[in-house]
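For this view, one protein chain was removed and the others were kept in their places.
So that you can tell them apart, the chains are marked A, B, C and D in the order they are listed, and the count of residues begins at 1 in each.
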């Protein structure tokens, strides 16, 4: 559970981050670091604080306490633009798309390529280039979409692809993907895994948040497991099994983990037992206590 | 690829549904039927038309052509309320939550339980009951959330849980779930699979849309595969392998399917090949042609 | 009025009978009851005279006034009767008419002193006089002066400015304006402001209300009588002489108003313009008198 | 009775998670009660600075003056929570008041008839707006801009621009009467406010109003008949505006066809100060009541202090900003 201190400073390090929303403590002293070119998986149960932590890193939220270091130097990201300027791209869980705009405009939002007209002082948006680049990025993700379609017209997977395409379209040092495969079909997931592996070859660091452990194990060098706003485990990918990680995600500790040797997590064993069936039973017996008619 | 005609009329049958949005033909003659109490998986690539088909069934969209039958009788769902009144509940891919309202209100939206005050003519919303029921449903899904929290404050998985909870909180004959596990963590997915199995025992039919074939194979009795607005295959769950289905989803036909005998779909074999790596290569060599600076 | 009718009929026989004259009219606010009254009278006279009126409304906006004038010019009317919104700001619109070589007549509101707009004649009253008459009425009624609440119309609008300045010039030094509010000519706003003002000044601290028009006087009077303080006020005086105001004078909640014969002005204007178009001579000025109405002469005006 | 206590509890603040640090608590308190605190501060200031402000007489006076804008604001709150707007309220005041004034003297003592017809006029205009919004799919801003124009035209044409004066006694009572020490307009306003608060916060329909404003598409998907909800809110808006018009007419003992001109802006301002969002989904009747009273108190205070009319608009603007700055905390 301990890492050897790395020789070079980490690309990015979050130190003792705290963040509270009203009565909810979303982050309670979280530290992680990502090495240059590394693929890092951030795992954890729902509401563990994963998205919140990443939004601290991209300047969407300001931490209540704790610091951010970039290349070993302390820095601050007061706005998303500050973070993006430092080469941090993020695929947000809610996609962060502008529904009223078309695909190409969304991909290049905030980074529109420009061309000169009447000399270098009058510059206009280069829509042709935006269109061509958008097409290219999406086709290579194997999800071709007409770049002129309004985003609100797209299917769930297509929207996700646009969000991913946006992060890939620029020269980043670190790409953060928050559940990027949630709405993608099998073949698309594989393609994204390929792309992620290739990013590593290019020396671009990746943080991926996912609930699919197979995906995490397929791409990550290291990972951290969060639970209730804290990190409960840090591993190199070879050091643990999927089953152990699954146990850790749900229970926050490996102390009570029982290894059946077949790699099936303890949770899955429970399927078919009656532990949590009562909700449905209740549905069957509730009858008409709930008034279902419209006003 | 053919089903034997069932003895009882199907619970619901969609016949030759067409739906066009502007220039996009989302559905081009789709027919499916679901038997009472059956769990039916709707599979298909991104943008295949799955969500659109289900929205036709819940009255969100009106089909351009084709018909809907309920218990063998032709019917129409001009509005979602008409469909919901017939016992059709749906978990929408975008959750269909009202961000400004709290969890309990969202769960009971449109079906608020009421209690009498000053006789039966003056009825007010029974918030206590809403709260208690909400708590119960969510706890049994193993995702406890404070019922008074505004939905906009929730994490991705919590939002999804609220959407699922809403569909489960009422007496339905058919529950449609559009990628309900997209944002759920491992243990929660298992719990939902359990719940789905239990629904079957209670005789409640389920249509589940998912990109996770293991989930589909774990719960479904039958499934259909869609591609580009058409059904390209209908199967009982024992008749095909996951690998074959994955191939069908991506290619629309099994004619060119090669069985390696190990159940790994042909797609996955390609991982590591260079087929679609150029997007990332392009990223590496693009240099500064794209202006990344802010205005 | 009978005389001019006879004039009209003789002109009608002099050969130009085939031509129906089109007269453009720009009124400053047709939603004002008093002006609505005036235009009704104008229409009736026009029917009698066999001329056609095109009445437009500048909606209390100088920009819109200019637009209306331009549109009238496009319609190639034979003459324009204009009730300027403002003695200064409306001059450009008036000059537009002159430049188009169309005879211009000014109704009810005069241009600022010293301006030279080449109109054919002015038909109307001098609003300054209305203010003066209000002041004279008070001077006579309360020689020892008293405290006045002043309900102003719309600051910057010429009817307000002129009535107010006439009053200020004439009122004697014993009087003091202890409160002034802008009620925009509306009964509603005047009542609200007066209610507050009554709270501010307990019994005995105010003696009179002077309003720039009757609607505001009525609103103030209504606030006073609601508060049961009618007896304290020796004078509540407005301008216009509208029917509701006369009723209030009868009821004793108002004491006086200065009647400007709006309908009479409108009728006169149509008569003058018709005369002119038919080749008659017109004077440069037709000033109609104001009349002070109090309980004493009320019966002459009540219908 | 228990309803009353519950409403009072609701007035004291929304039930929410009450844990958290002391600082959080203070912040949440100011957020929840910001506008109330601000209102209290203004009242305290005026009590000191404005002579006669804190007399029973004047306080009754302020509430009576506010009751007309207040009545209109009640319906506007419903409409704005659905992310709509109603620009026609001012002209409904004019038209309904006009109808009332025309019928009242004729009907002698039975002033119920003109009252019902007046309210019916409001319903009719509300129906027109609703039809355009729901069936025509026209944006509320434009639909009600159109009904505003149409209602005003109707009022002008009916009376040819003339003022209608002289109501009968009972009709006048509506504007100037008292029940005990409380003026009738105030009683009408308070009863209407209580009813609206009840409907909005306690009933199914109220809950649907918020849902439609929060996310109309989601509301539709869960089976709420959004069209019906929208229809209802514009009808409510029409009726409350008409009621405001009747009270105004009764108060002034007459109706001008232009009565109510520009009220829409005052009403919207009061509603927004009370915490209702122009983008829908958020707002309460109790907030609106405070917003209305706040504007009323400020106007009254300035008059009592003898602030020149020139400056009054400017002062009002500044107060507005301050009020809203406090409300802003809430949305965090």
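We take it that contacts are C-beta pairs under 8 Å (C-beta built on N, C-alpha and C of every residue); 3 or more make two chains touch, one makes a residue touch a chain.
If you're wondering where the values come from, they're calculated on a predicted model, not measured in any experiment.
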Contact with the hidden chain (one of D:43, D:60, D:117 or D:138): D:138
From C:82, C:104, C:157 or C:198, residue that would touch the chain that is not displayed: C:157
Contact with the hidden chain (one of D:163, D:256, D:269 or D:293): D:269
Residue ranges of chain A at the interface with the undisplayed chain: 58, 60, 79-81, 83-85, 90, 92, 95-101, 105, 109-112, 114, 117, 123-125, 146, 148-149, 166
Residue numbers in chain C that touch the chain omitted from display: 30, 54-57, 59-63, 66-68, 70-72, 74-76, 86-93, 112, 154-157, 161
Chain D, residues in touch with the chain not shown (by the definition above): 83, 87, 132, 136-139, 141-143, 145-150, 152-154, 156-157, 161, 265, 268-269, 272-273, 277-279, 310-311, 313-314, 316-318, 320-321, 324-325, 328, 331
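Just so we're on the same page, only the chains that are shown with their structure count from here on.
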Angle, in degrees to the nearest 5, of the Cα rotation that carries chain A onto chain B: 180
Inter-chain centre distance, chain A versus chain C - centres from mean C-alpha coordinates, in Å: 74
Cα-centroid distance, chain B relative to chain D, in whole angstrom: 44
For chain D, residues that touch 2 or more chains besides their own: 17, 203-204, 208, 223-225
Two or more partner chains touched - positions in chain A: 22, 294-295
